[in-house]
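Removed: one protein chain of the complex. Kept in place: all other protein chains.
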Amino acid sequence: MDMDQLLAEVADDVRPSLGTGRVADYIPALARVPPNQFGMAIACLDGQHAAIGDAQTPFSIQSISKVFTLAMVLKAQGPRVWDRVGREPSGTPFNSIVQLEHEAGIPRNPLINAGAIVVTDHLIGNRTADQTVDNVTAFMQARSGSADVSVDREVAQSESDTGSRNRSLAHFMAAFSNLKNPVEQVLSAYFRQCALALTCEQLAQAGLFLANGGRDPRTDEQVITAEQCRRINAVMLTCGHYDGSGDFAFRVGFPGKSGVGGGILAVVPRQAAIAVWSPRLNRSGTSWTGSQALERLAARTGWSVFG
Amino acid sequence: MDMDQLLAEVADDVRPSLGTGRVADYIPALARVPPNQFGMAIACLDGQHAAIGDAQTPFSIQSISKVFTLAMVLKAQGPRVWDRVGREPSGTPFNSIVQLEHEAGIPRNPLINAGAIVVTDHLIGNRTADQTVDNVTAFMQARSGSADVSVDREVAQSESDTGSRNRSLAHFMAAFSNLKNPVEQVLSAYFRQCALALTCEQLAQAGLFLANGGRDPRTDEQVITAEQCRRINAVMLTCGHYDGSGDFAFRVGFPGKSGVGGGILAVVPRQAAIAVWSPRLNRSGTSWTGSQALERLAARTGWSVFG
Amino acid sequence: MDMDQLLAEVADDVRPSLGTGRVADYIPALARVPPNQFGMAIACLDGQHAAIGDAQTPFSIQSISKVFTLAMVLKAQGPRVWDRVGREPSGTPFNSIVQLEHEAGIPRNPLINAGAIVVTDHLIGNRTADQTVDNVTAFMQARSGSADVSVDREVAQSESDTGSRNRSLAHFMAAFSNLKNPVEQVLSAYFRQCALALTCEQLAQAGLFLANGGRDPRTDEQVITAEQCRRINAVMLTCGHYDGSGDFAFRVGFPGKSGVGGGILAVVPRQAAIAVWSPRLNRSGTSWTGSQALERLAARTGWSVFG
Partner (left out) sequence: MDMDQLLAEVADDVRPSLGTGRVADYIPALARVPPNQFGMAIACLDGQHAAIGDAQTPFSIQSISKVFTLAMVLKAQGPRVWDRVGREPSGTPFNSIVQLEHEAGIPRNPLINAGAIVVTDHLIGNRTADQTVDNVTAFMQARSGSADVSVDREVAQSESDTGSRNRSLAHFMAAFSNLKNPVEQVLSAYFRQCALALTCEQLAQAGLFLANGGRDPRTDEQVITAEQCRRINAVMLTCGHYDGSGDFAFRVGFPGKSGVGGGILAVVPRQAAIAVWSPRLNRSGTSWTGSQALERLAARTGWSVFG
């Protein structure tokens, strides 16, 4: 299969949908991004790679960062994090607090906001927020092979300024002793990890270890164990798109994680990692055109994990 | 890989867990089944098959039947059923009614009881309950290649006698006009489809078309389209074990569906179908030892869809 | 105070609101009632009484019957009913099932549908549904002093035909063993008690024992104890209008119970009972103009229990 041609066909397929959906407007710095951009990149385990459209434009990865901090925590500390966060689909939106009240402050999974905040708290350990952000940035640079991956300070500030809902989640978990560090320290790291800016090309490269049993094919480093890798992919498939996770699995059939910046990382186990970006979102907060593109790519390649 | 040896090793792995978990006690006819039985069978697309333990003992497939009625409805009527049932994980137990009240009587997915009742109603159409049960039985006979697959009348009666919760779900959906036929007609068919008795060998054979893009390798019949097949597998993976679906994906990594009779059907796309049975359940209603066995089999084969 | 003049003034006050609100449309027999009718009657402990408008037209008392069956159960069997039903406001609509799932099939209070169905089941005991309906009818005849109080069979049939939601509630409680008699027997009695037809004059008279410490001033019979009477009034005040109970207490300040037929019974302890009827409802299912009329009467008399 020619990857350049594949992406060209997919891009043709989805062009009519580019005006559909709404840009996230609750983070002002994101609301200003021109909405009709579209980029896509693929990195294959056999070394092939391709990109199309705005694939060299950095965008805010937002919740896609949750996958990488989860990997970092599992690598550093093993399965202890699962005492503080579940791995079940929540059936609720990304920022829901209802489930926390009924379940003693234990978030359903690490890919909703509450769960990702716990993961970041776990990652901080005894470090400062700055050190933690440096570590996450370094990890993303290593995985993407790009020294210029960095936090967009304006976006991070904008998130912090409008982060009432996340503050509420964090204080709620603190009330159940499921946060070890002070709320503002944890959120300071969390808002910045969400504000990491990568291009589609960088993000596809960064996700490739998840398609390869945890080994980074570029550096040949075993980043996480094969079992940890499978488990992250499982959580992405069942929980990666909040209350739209089932539909994404149904239509696309890849483990994936979306961010409200309009990016999606999809993992094709044993094959490839794909990054797609287009800012307009569906009602679950997943890129409208991005998920269409992945659906088309899955149909054209027959790569669905479901046969 | 030698399948007989594989199952022997898996059976050895899980023997210590055989006394763990509790048999479903709310259906008296199921509560009387000797609890420490264990059987497992595998059917591969390349023609290999193997079985171990109580793999020739018929058991009540219960909710596993939901997968087959869903396939029948998709085959007969295409995607219209999705107007009446969603495809998102519910995050709640198998018999929960809470979500229905908040979402206008549309069940979250076809593998929770409410959703499966809608599927059965759809399948009935203008038929009688008896005709519908005959059709489902014939479908299971055809898929399993066994003319002796039949409904266990005693179990069906026991389910009907103790079916208050399912009656409540059905009347609730009727109140939202999401049931077309009378409640007792629909439940009459539903309770009997759940009381179908198959052996592990029969069930593994019956599920093989789901591993094969919808084509039954025994009869060479294209039962459902490849796309329908992928979608059923996706729904099984995200929703097949109620509020334990995420954990099953995390630990096992196959699309699967459990029944409170203690059976589990697992589908390995492009490879095999596996049936396992052991009556003791975990708190989500999935066979304790059965899910352990699938976890071990996944580890030994490396067949996880997640790499 | 001249009661005739009081009612005349109140009727003047509320005339502009007569076109506001919507008639209950889920029970066809109720949907056909001419919507702009208005009647009001008052019966005082000092023997005064007055009526205005359509106060001699019988209407379907619906949920107002719940107050009388509760009194009958307390009279006959004392506080045992409180083991099966709570006395807390539910904070939810009249037909909600959510709370039942979280609280093991025990309804929050006897004035929501689920709770009233339990009360009727309790009242049935070992009787038939027919005998129970006869007893309730006789009780209403005795309290109202009118032998012509009877069940409107057409309304009862209409309720049964469209009673899916109530069937769901009843089966749900049966699943938790909080219903002793078969669901259809209980509902047969329940639908008929709701279809009792009284005029405002009859209803005001019937409720007078609740303003008088449980003693019927017409017959001098101590129907229930003074403590039981206070408790019924308390439950009416906190729970009598579902998720509009707080607003009714806030604006009117009397214990009261509304029905979707458009009637409201209000009790002024130590003073009077008032019945008002007008079919158009607010979004909580309470008569729009009826509650306005009671608010005006409370303001004109200074009778609020809140000073």
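Going in written order, the chains are labelled A, B and C, and every chain counts its residues from 1.
We take it that a contact is a pair of C-beta atoms (placed from the backbone, for glycine too) under 8 Å apart; a residue touches a chain by one contact, two chains touch by 3 or more.
Note that the structure is a prediction, hence the values are computed from the model and not measured.
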Visible contact partners (per top-of-document touch definition) of the missing chain: A, C
Hidden-chain contact residue, picked from the options A:1, A:98 or A:138: A:98
Candidate in contact with the missing chain, chosen from C:108, C:122 or C:257: C:108
Contacting the left-out chain in the complete assembly, out of C:95, C:160, C:178 or C:245: C:245
Where the unshown chain meets chain A, residue by residue: 96-98, 101-102, 164-165, 167-172, 174-175, 183
Residues of chain C (touch criterion as defined above) contacting the omitted chain: 86-92, 99, 108-109, 210-213, 226, 229-231, 233-235, 237-239, 243-247, 249-250, 253, 255, 267, 269-270, 304-307
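Heads up, the rule we're going with is that only the chains that are shown with their structure count from here on.
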Chain contact topology (line, ring, star, complete or other): line
Separation of mean Cα positions, chain B and chain A [Å, integer]: 32
Approximate Å spacing (C-alpha centroids) for the pair chain B, chain C: 47
Approximate Å spacing (C-alpha centroids) for the pair chain A, chain C: 55
